[in-house]
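Just one protein chain is left out here, and the rest sit where they should.
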Amino acid sequence: MTSRYGSSTDETYARAGFGATVHRGARPAIVVVDLTNGFTDPAAPTGADLSDVVAATSSLIAAGRAADVPVVFTTIAYTDAEADGDAVAWLTKAPGMRALREGSDAVAVDPRLPVDRRDHLITKKGASAFFGTTLASLLAGLRVDTVLVCGATTSGCVRATAVDAVQSGFGVLVPRQCVGDRAQGPHEANLFDIQAKYGDVIDVSDALDYLSGLAARESAAVAR
Amino acid sequence: MTSRYGSSTDETYARAGFGATVHRGARPAIVVVDLTNGFTDPAAPTGADLSDVVAATSSLIAAGRAADVPVVFTTIAYTDAEADGDAVAWLTKAPGMRALREGSDAVAVDPRLPVDRRDHLITKKGASAFFGTTLASLLAGLRVDTVLVCGATTSGCVRATAVDAVQSGFGVLVPRQCVGDRAQGPHEANLFDIQAKYGDVIDVSDALDYLSGLAARESAAVAR
Amino acid sequence: MTSRYGSSTDETYARAGFGATVHRGARPAIVVVDLTNGFTDPAAPTGADLSDVVAATSSLIAAGRAADVPVVFTTIAYTDAEADGDAVAWLTKAPGMRALREGSDAVAVDPRLPVDRRDHLITKKGASAFFGTTLASLLAGLRVDTVLVCGATTSGCVRATAVDAVQSGFGVLVPRQCVGDRAQGPHEANLFDIQAKYGDVIDVSDALDYLSGLAARESAAVAR
Partner (left out) sequence: MTSRYGSSTDETYARAGFGATVHRGARPAIVVVDLTNGFTDPAAPTGADLSDVVAATSSLIAAGRAADVPVVFTTIAYTDAEADGDAVAWLTKAPGMRALREGSDAVAVDPRLPVDRRDHLITKKGASAFFGTTLASLLAGLRVDTVLVCGATTSGCVRATAVDAVQSGFGVLVPRQCVGDRAQGPHEANLFDIQAKYGDVIDVSDALDYLSGLAARESAAVAR
């Protein structure tokens, strides 16, 4: 299948040794990036209608529960000092993010998602869920080997999180229906880059099969 | 000017508060990402003809010298244990990078670049020049406020470095002619994302003016 | 003056090239480590009477205000998932820290400290104020060059923060009266290590002079 950039680019990438298949480990985690009201409410300036992404991610989480897969939600949230000042360099380039204040509704996880008390919540200040957070430590502490990245936006925090996940030592899987963006062009361009260089972009049905397989294996082990 | 994704995307991004102008500080550094033979030699599987990028970056460095701007080169280089084993997750997805061995010609900075003994060299293992390196510490130690990102590839290590530079507290400028890629589509898509969210994509002439301005101010201060 | 370990150790350290004097920059920040109720309330299991430390730190902050010195408070605070689970490795070794729950009184900054709305608050999960946080990025964004480390405990989070501060590119000063511990032995042993290897352990009067000097210089610059 030819990619969005045509066969010449595909050949160049094949020659450079990109796009190999990621090993799916026995201990995945689901990382749900920024599916907070500020991003999933179309009325919010930084938001978009991500109902399908929320639904697909919810189904993935449900499948993960059966296999005891850890779930980590992330949110971008700033203190008043951060939101009103100049200390956070990113807020100079992307001032729209200043609206994401600690304690506000905008930074709460979208209530349509099935959050559980055992789920982790990572508060971040930048694009990547790993940058300036303990996410890598948490995943190491949970003995995770593979990260399923969901959430928003594909061209921003999802991309940055996928890059950092593989740099942090984890196999990366991105179920296509579980990630979304404000605009289709950047969404697709970033899925191309992720598939080529950082993780496998897969169908959500494939991701669900992977998780059911783990759940079945676990049940069998218990039954033995 | 309408962007590559059309006016609807542009409006969505404007509403989300992206694309503001970066403050240009009094103390920039030039970070030259992976302009090593493995990337600049078209004969290398991971390489491309980046002669124009090397030339533009060389002119930027020359202008920086006059203003005592610190220059940092980066290289991707693996030990035999890393290149031959499974410990580095990224090498599973991008096995072409396994060829970049410590001590080999592929990991040496392209000899067309004007490297000076006082320049820093950061050896990295992933896409970002900041990940798993002391680059952020070095820039803080040098009291840098702004990072000019040059090098290759736009859709890989340059993008990852720009994201981490702004997350690390620095204003980010990307002189368009100083970055390059194996293919035009991903190059342009990533310049769009960088300009919207992480740093200012500017003309190299603009970057040269910025550096000459600093050099002039410095001479004036010495003369006083 | 002979140190707590005797002249033979002092000679060994001098030969190894330790204990040089830190340069005091024009742009310091005050980092107040974990002066939260859980550490300053003697009734808390993890607490101790640190009234003198709180008082000395308050006077340092007051002096800093006159020179527009940024102030950063830190707190250790865990989500329920972190406090009740096994994902945070440190909580296995130091289970007493599990009591430090988000939203509880134990994780609030001691009300005797003069917290201002422009002050930053860093929530951390480990010993170091830098680990898994954006503190280094924040300090870089604030163009800080020197860090005055205050707080508790000297043998735990203060030591870890001092080590990471110098590793992150900042000169480190520890005003002796502004740090405290649950027990005198570990307090003094760690001040020895910090003075030898990571920062200057100084008298609070010296630190106050440093900050007044900056304030005076700033007033003079404004008057000119």
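Order of writing sets the labels: A, B and C. Residues in every chain begin at 1.
The working rule: contacts are C-beta pairs under 8 Å (C-beta built on N, C-alpha and C of every residue); 3 or more make two chains touch, one makes a residue touch a chain.
Every value quoted in this text rests on a predicted model; they were computed, and no experiment measured them.
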{"item": "Residue, one of B:T133, B:T154, B:Q177 or B:N190, that touches the chain absent here", "value": "B:T133"}
{"item": "Candidate in contact with the missing chain, chosen from B:V88, B:V107, B:C150 or B:A183", "value": "B:V88"}
{"item": "Residues from subunit B at the interface with the omitted partner, ascending", "value": "70, 79-82, 84-89, 117-121, 123, 125-126, 131-134, 137-138, 140-142"}
{"item": "Hidden partner interface residues of subunit A, rising order", "value": "134, 136-143, 145, 167-170"}
{"item": "Interface residues of subunit C (partner: the chain not displayed)", "value": "4-6, 8-9, 12-13, 15-20, 22-23, 45-46, 48, 87-90, 92-99, 125-128, 131-132, 155-156, 159-160, 163-164, 166-172, 182-183, 185-186, 189-190, 192-193, 196-200"}
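Keep in mind that, in the parts below, only the chains that are shown with their structure count from here on.
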{"item": "Chain pair bearing the highest count of C-beta contacts", "value": "A-B"}
{"item": "Centre-of-Cα separation between subunit B and subunit A, whole angstrom", "value": "25"}
{"item": "Centroid spacing, where centroids are CA-atom means, of subunit A and subunit C in whole angstrom", "value": "34"}
{"item": "Shared-contact residues (touching 2 or more other chains) in subunit C", "value": "134, 137-138, 140-142"}
